[in-house]
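Mind looking over this structure? Questions follow.
Apart from one protein chain that is not included, each protein chain of the complex appears where it belongs.
First chain written, first letter: the chains are A and B, and each begins at residue 1.
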Amino acid sequence: MGLKRRDFLKIGAVAAAAVALGPKVLKAMEFADGGVTASHVTGAPRVEAVPYTCLQCNVEDGGLAFIENGRVVKLEGNPKHPGNRGKLCAKGNAGTNQLYDPDRVLYPMRRAGRRGEGKWKRITWEEAYQELAARINEVLDRAKAGKGSPNEIALHIGRNRWFGFDNRFMNALGSDTRLNHTSICESSKKIGMQATWGPDIETPDFTNTKYMLIFGGNVYEAGYFHNPYVQRVVEGRVDNHAKLVYFDPRMSNTAGKADEWFPVFPGTDGAVALAMCNVIVSSKLHNEAFINRWTNYPADKLAKYLEQFTPEWAEKVSSVPAKDIKRIAIEFALAAPRCTTYTYRGPAKHFNGAYSERCTMLLNIVTGSIEEKGGYCLPRGVSFKHPQPEPPAPKEKSELAHPREYPLAEHKVSHHVAQMIKEGRQKISVYIRHYYNGCYSNPDAETWREVYLDEKLIPFHVSMDTFMSEATALSDLILPETTYLERFDIENMPSSIETPWVGIRQPVVKPLGECKSYRDIVLELVTKHLDPTGGRGVKKYFDYGTTEDYIKYMAESVPGVKEAGGWAYLKKNGVWSPKPVDAEPEYGLYKKNGFGTKDKKINIYAEEWARHGFNPLPHYEPIPAHEKMKEDDLVLITFKWNVHVQSRTANQKWLAEIIHYNPVWINAKVAEKKGIKTGDLVRITSRIGYMVTKAFVTEGIHPRVVAVSNSFGHTEYGRLASLKLKEKPEWATSDDPEYLHVFWKDKGAHPNFIIPVSTDPIGGSQGWYDTVVTVGKAEPGDRYQDYKVDMEAARKAYEETLRYTYSGPDFRGRAPGAKKDGKKKSA
Amino acid sequence: MERDDQHYVGEKEGAGRKVRWGMVVDLRRCIGCHACSVACKAENDVPVGVYRAWVKYVDKGTYPNVTRHFLPRLCNHCKSPSCVRVCPTKATYKRGDGAVVVDNDKCIGCRSCMTACPYDARFLNAVTKTADKCTFCVHRIEKGLLPACVQSCLGRARIFGDLNDPGSEISLYVGRNPVKQLKPSTGNDPSVFYIGLEEYVEAMRGGVTSIAGTEGALEQKGVI
Partner (left out) sequence: MNGMVSYNVPHFFGEGLVPWGMLIVVHFFLSGMAAGSFIASAAASYLDDERYKKIAAAGAYLALLSIIVDVPILILDLDRPFRFITLLYRGSVTAPLTWGVWFLIGLGLFSLLNIALQRGVEAVKGSKALILVIGSVCAVGVSAYTAVALNVATNARPLWSDGAVIPVFMVASATTGIAAVSLAVSLSGGRKGLSSLNAANAVLLLFQLALVAFMLITASTSSPLSREAAGVILSGGLSLVFWIGLVTIGLVIPVIVSWSNVLAKGAEPKAGTTALISAMVLVGVLALRYIIVYGGQIIPLT
């Protein structure tokens, strides 16, 4: 080709000058935007680049790891990735901090002292496997003899990227006790969405929209899918002049940069959304044809139902002015179909979370912006097949995995597990934990600590962990796991509206020390130690070859992957997508096969909810704890700093140096009344205990709300996170000379100990933002980071939340006309 | 990918035309995410505690009418750099392509340049014991790659290129949008331009970054 790239670009640029500058042009600067890099020391190009998929959070962005002399020297975004399109966020950029953390656990270890004492003995993998296999086989043998159940073996996974491999393992053992973390994540949002249109997630077409109405989805800092979405939000706002209206009690970065920010009272997003729907429908701005054709509830009936939700009522509930509700509703509807909502944990993490999600979804349904250009679209994903044979589901249901009080909570209620074990609901003999910091990440974290410490309740606690987390410190056997840069995985997050994709994770460097990936650990455990002969009937499900073979099988099961070059293509490129990165999105996906519900329609009326006595229509349910609030009470909410996740990044120096502490945000007027100034020690008291932390006085928070980030306050997780820089752990094999430059002296105070359990009776999700507290100046003798929990009160809070379940005495979800369930006592 | 590498080798002048590297930061597109801060750390092995690229935050207004503003910062690579003027050993110099860089072998660590920079863009590298700052990633641009911060910018808020080339992306961007420099009164004439700087400056009114302000209060009380 005679033309050089540069010349070509010049012509392109001149042509572009005549028309408006679009985002596509911006990507064509005169330089290569990713894919290659050079050494800052020698200037030489870095030639070895291994693609991978990020896992600093769960967005699954594509990356390239540049390697020099067997060491990862730089991480960059993978330009071929349709989600993040070559960009990594701050966390992604800091991934090497995770890989080369000097306090990683690199060898199998067995507890040497009392549980939690911090004494460890290094053992071989052989010893570790044998011990674990013996423990598991003991249960299986006992179960076979009728003196126990395979369910005594529990697998508790936090950030679960096992993609069905957990089912294979546990089903092969015959245990149903697979526990997860989704109930402390966003599960009620999923439940609300699944009941409405099938999939558990939406894909707003931010690039092409004219109006973004975001409820508690801090897309500028976090959430599904922060990096891919915020790129498109900025394109939509700056290049397409879209308006962003944001609802959040705290001024996040999204709020601070929004066109309009409304500090809504926690848990009342649903009321605002319903009032807006009412305004839209009563102003005849709704899409009647769409509602009547594609939903299971007629427009006229819906209009009648919505009449009760007046903006004035919503103002009283939510503290959002009625005139703004009316105005925003009209603006939103006038932008239809190029208008979309987006939500994340804000509306969902409440007692009424599943309801709220359905209310905000309704805004898109009434305006008919579903699957329209610039509208509210379905996720674009692909699915995988697994190597055969696959074990059948266990016969016996696990009470811990499927608590009977929550029939609709299909993403489980795992934050109840500690209390349930404590009350003896199910016996646990072997507790295997992966990527899950139970006594740190859960509400009522102190109860988790208590249970983890109790050898009667958890006789054998195995950790597959990369770091000495708070939970790992309370285990009996540690199996050192790899970071995301050292193992095989497969991913398919619907983070791009333009095209679905298949991404892989592969070891970009050899695993450090004796670390093994969880997939290899399970494979070796089963085939070499647990069932080497196949006599137990477990081994046959692990006859797929190596872990790489397994992932390869899954990847190549996606139509189109084999044709593109299969596994070799994926290893080279990291990601495959049926359409190119900058493809024009397709819309109207439902028109062919309908929605993912039983009747293929959007279910404004959720039949199954009605069967359990819940209100089947989008409904606002007041939060019991908030109804009883006294004048001086405040609501405690938590949040993520933009350069951190909840519990797995405080050990990363490049992130910790940006922000490493978490003072409590308090409204300036309220603080003034209480005589609190920024930096003052304050005591936050909830129904289950108190904590002492520092105050940050700001104008950026609702006067009835205080906020504490949950990213900090580690007591373990290595020297940096716990800020014990001089206390080198005995298992640490290296030092980071950079720790000499650590200038900060504050590691923050963790709020989860004083947050009681408060569970959505439908979605089974923890109401993180329901906590009622009082805040005052610290009392004499209070020291920073002090906390105290009344275990009895914590227990009572758990028992109280059960009273609101569909079978409990205080059940209150029932709508007029909803069908009665036999098991339910009263409404 | 075919690229005319020779053209971009920093100190040379391509096709009889002198290049002047510059950057536009479009504050409308900045989301305050710090991808730039960390990408720069990783790219240039910048020690903990100091930054070549960073993002400042400031909030403005009274509840509930509050807004937040970000200001991504880096060395301005001034046309008339005061740091170069005061460097006693010519360790800090301006390259032919406009990038201001530090020669680690010549720097004596007198920190004159740090006091002279009107933008606090410089720091003392505790590892090399020399003055340090953003280099515009000259090692990358010489290879035809974008600076690491630009490459990583989620909002595509940073536009980098040759200010002397009227057809370059950055020139088109500057031509189409009102741009402002930081502290133009210093006469340093930065090569880094901002779009939407007024809002940030407005929010700064009241002396936000003063030690008497919030940040200082936090610092003094040990909050940060």
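The rule is short, and it goes like this: a contact is a pair of C-beta atoms (placed from the backbone, for glycine too) under 8 Å apart; a residue touches a chain by one contact, two chains touch by 3 or more.
The model shown is predicted, which means the values in this text are computed figures rather than measured ones.
Would you mind spotting which of A:658, A:755, A:789 or A:802 touches the chain that isn't drawn?
Residue touching the absent chain, from the options given: A:658.
Residues on chain B that touch the omitted chain in the whole complex?
34, 37, 49-51, 54-62, 68, 71, 73, 82, 84-90, 106-112, 114-120, 123-124, 129-130, 182-183, 185-188, 203-216, 218-219, 224
Tell me where the left-out chain touches chain A, residue by residue.
641, 657-659, 665, 668, 696-700, 743
Note that only the chains that are shown with their structure count from here on.
Suppose each chain is reduced to the average of its Cα coordinates; what separation in Å results between chain A and chain B?
Their C-alpha centroids are separated by 34 Å.
Any idea which chain A residues touch chain B in the complex?
1, 4-6, 10, 13-14, 16-17, 21, 23, 25-40, 43, 45, 74-77, 86-94, 96, 220-221, 227, 230-231, 234-235, 237-238, 251, 253, 255-257, 261-263, 642-643, 653-655, 657-658, 661, 663, 667-669, 677-680, 694, 696, 698-701, 703, 738-739, 741-746
Applying the document's contact rule, which stretches of chain B touch chain A when the two form their complex?
Of all residues in chain B, those touching chain A are 1-4, 7, 26, 28-29, 31-35, 37-39, 41-45, 47-49, 59, 61-64, 66-70, 126, 137, 139-146, 148, 150-157, 159-162, 165, 167-170, 172-173, 176, 214, 217-218, 220-224.
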